[in-house]
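Here the complex is missing one protein chain, while the rest keep their positions.
Up next is chain A:
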Amino acid sequence: MTSLAWERRKGSAARLWRSYRSHRAGLYGLAGLAALALLALTAPLTVGADVQSVTHAPGTALEPPSARFPLGTDRFGRSLLGLLVWGARISLLVGLLAAVLSVAIGTLVGVLAGHYGGWFSTVVMRITDWFLVMPTLVLAIVLATVMSRSVWTVVLAIGVTSWPTTARLVRAQTIAVESRPYIERATALGGGHRHVMARHVLPNVMPLVLAQTTLGISAAILTEATLAFLGLGDPTVVSWGGMLQDAREAGAVSSGHWWYLAPPGIAIALVALAFTLCGRAVESVLNPRLGVGR
């Protein structure tokens, strides 16, 4: 890498940030995410892993919100605020990993299909189409059911079922990039398949991948919560969806214990919203058609 290339990249990053700043919703989303990430990362210091302990639960079961327990307690007498903070770790982790996995698969499939084209592309895209028309949730439920219940199962189940959209987008972008003259020049100068894909196509589809990941995270968090709510998560791990499932099983809905249900539900909605706001802002920054040129 030459220093010139670095300069150029630095410049474009600054440009990117400048235009991102002009999206107020995106800034709100980013601020929300930063706060949440901070909360999740510092959870071991603020609430501590002990908050999950049922044998050392400080309160009695299903206490309403009070000064001691701002969000009340769960069926074991654990502080719901503490659990909410602790649960953010799993929900965010699963969301991030699943989205990264999904986008990684999608990018790989998309670039390969777009680059090689021909019958290979046709076969791969038909498989993609098959996954695309399969309802993600049904597939994820099947996977989560047949595999043992753990966080990794959920990550895998979400990751391998939600990649087709990315694959389609990346393939289209790959074809667009490869039709440019400089790719032809690179090939003429002896660049092989790998060189073209890694050095020219990938950097050009990366912005798209970034936007797709940001948007994918919110979907992944929602799916994780859904799977946990349906009882397909790891019951021994505290997550937001799992808290909802616990609340439902304890009969919180019919007995009016709203403080058991509402916080995790609202948290899920807010995080999904924050990621979506960020993703949308990134997307409109990167998409020239949406009016912000490079």
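Just so it is clear, a contact is a pair of C-beta atoms (placed from the backbone, for glycine too) under 8 Å apart; a residue touches a chain by one contact, two chains touch by 3 or more; residues count from 1.
Note that contacts and distances are computed from a predicted model.
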| item | value |
| --- | --- |
| Omitted chain, identified by the protein name its UniProt record gives, among "Uptake hydrogenase small subunit", "Sarcosine oxidase subunit delta", "Recombination protein RecR" or "ABC transporter substrate-binding protein" | "ABC transporter substrate-binding protein" |
| Touch with the omitted chain, as defined above, among A:E7, A:D129, A:E184 or A:E249 | A:E249 |
| Contacting the left-out chain in the complete assembly, out of A:A13, A:V54 or A:V123 | A:V54 |
| Hidden partner chain, residues of chain A it touches | 53-55, 57, 61-62, 75-77, 135-138, 141, 145, 148-149, 169, 172, 215, 218-219, 221-226, 229-231, 234-236, 241, 244, 246, 248-258, 261-262, 264-266, 268-270, 272-273, 276-277, 279-280, 283-284, 287, 289-290 |
